[in-house]
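With one protein chain held back, the other chains of the complex are shown just where they sit.
After this line comes subunit A, so read on.
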Amino acid sequence: MASLWSKISAILPPNEDQFPLQFSDKVESSVVEMLKWSRQQLYHDTVSTSHMLLAQIILDISWERLNTGTWRHVDKEWRRVYSYGCLFKVASLCRNSPTEDDILEAVRTCDMGLLMGAAIMDNILQRIVRILQNKIRKAAKEEAEDDHAKVKRIKPESRLFPVIKEELAVPRLKCPSLENFNRNYLLPLKPVILEGVIDHWPAFNKHFWSIEYLRSLAGCRTVPVEVGSRYTDEDWSQTLLTVNEFIDRYILNRDGVKTVGYLAQHQLFDQIPELKEDICFPDYCCLGDGDEDNITVNAWFGPGGTVSPLHHDPQQNFLAQVVGSKYIRLYSPEDTDKLYPHQSQLLHNTSQVEVENPDTERFPLFAEVPYLECVLHPGDVLFIPVRHWHYVRSLELSFSVSFWWS
């Protein structure tokens, strides 16, 4: 049986000469020099402490560059340097009889490269993390408890579902034709819930998305988590956790933390390709003008009580509900001025009003604004037209998948 290092070596270039280190002149010569020393060390039998040190230097200097200027303007070259730093660090961790902790640290390092870096060498970090995960899965023990059942036992009170008033309900259609959806909902930009259109997803059949399944597929992987009641709060923050840590702390509540944690707006399916195989792009996306590569797919996974404040997005959205239920309210873009958007550049697409507890003194016009509402159940897909205001609150443990398309 091949060792971990031999499997990783097999996908690295065979020698130093074939290991590419090309950068634009945005990356200073001194940093390139450091990268070259690291590359040299990779192909020579040297003490790995020195190799780890050089990798850390590359990570530290590129991290400082990634934090310079706005994220949008960070030169892609520096994100590539960061990925090289991750690659050298992973090599250093896995070279000489890595312990289980070393392998977990290597997985975490690959994830940091995937989250903050840019693809290098044919997305080598993605290929390496696959090798590492296979190694971990072989060694993993079975989770004894039935985590899913435990969640239901923990929060019985959140099963109080809002009653949807008939005249305010978002219309529901079972498997409408493309023509029907296009003519009656997409073109006039009207919200609708599509039923029966994702029943064929493996997430409902072959690989039911239980907590055990998600742990087995992605437990050791690092993901960004939003901590705090809503992103407009002062004490809201983002942190990085493994999926295991997120489930333990914010879903199963194992350490008694009171705050809400939400694995929100994360391209989990790019990070974990095996999970992507359990979902499909809704056929109705073909009515747009882009191709599948331009569709952004995000995962939204969290306990009951997560709230996305009233806001709107610049693309069409299909929100597919896979696990659990969500209460959603929709307001028309025509009523924007009565929804009191924030003035700041950062939050101009977000309303200041707390939808389910509005301050009628500060926001007097809000109470009169018409809206549509629904409770989204597993198997439902909600069409949220572009720039349509929406407010979302999870009613129980929930996993949704959103498709942003144009």
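Throughout what follows, contacts are C-beta pairs under 8 Å (C-beta built on N, C-alpha and C of every residue); 3 or more make two chains touch, one makes a residue touch a chain; residues count from 1.
Keep in mind that, in the parts below, contacts and distances are computed from a predicted model.
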Which protein name, taken from UniProt, belongs to the chain you can't see among "RCC1 domain-containing protein 1 isoform X1", "Regulator of G protein signaling 11", "Transcription initiation factor IIB" or "PAR6B protein"? "RCC1 domain-containing protein 1 isoform X1"
Please pick, from A:H200, A:R254, A:H348 or A:R362, the residue that touches the omitted chain in the full complex. A:R254
I'm checking contacts with the chain that's been left out. Which of A:E226, A:E245, A:D278 or A:D380 qualifies? A:E245
Absent-chain contact - pick from A:G69, A:P273, A:G290 or A:P333: A:G69
Where A:I8, A:L54 or A:C285 are the choices, the one touching the absent chain is A:L54
Where the missing chain touches subunit A, by residue: 25, 28-31, 33-34, 37, 40-41, 50, 53-54, 57, 60-61, 64, 67-70, 100-101, 104-105, 136, 139-141, 244-245, 248-249, 254-257
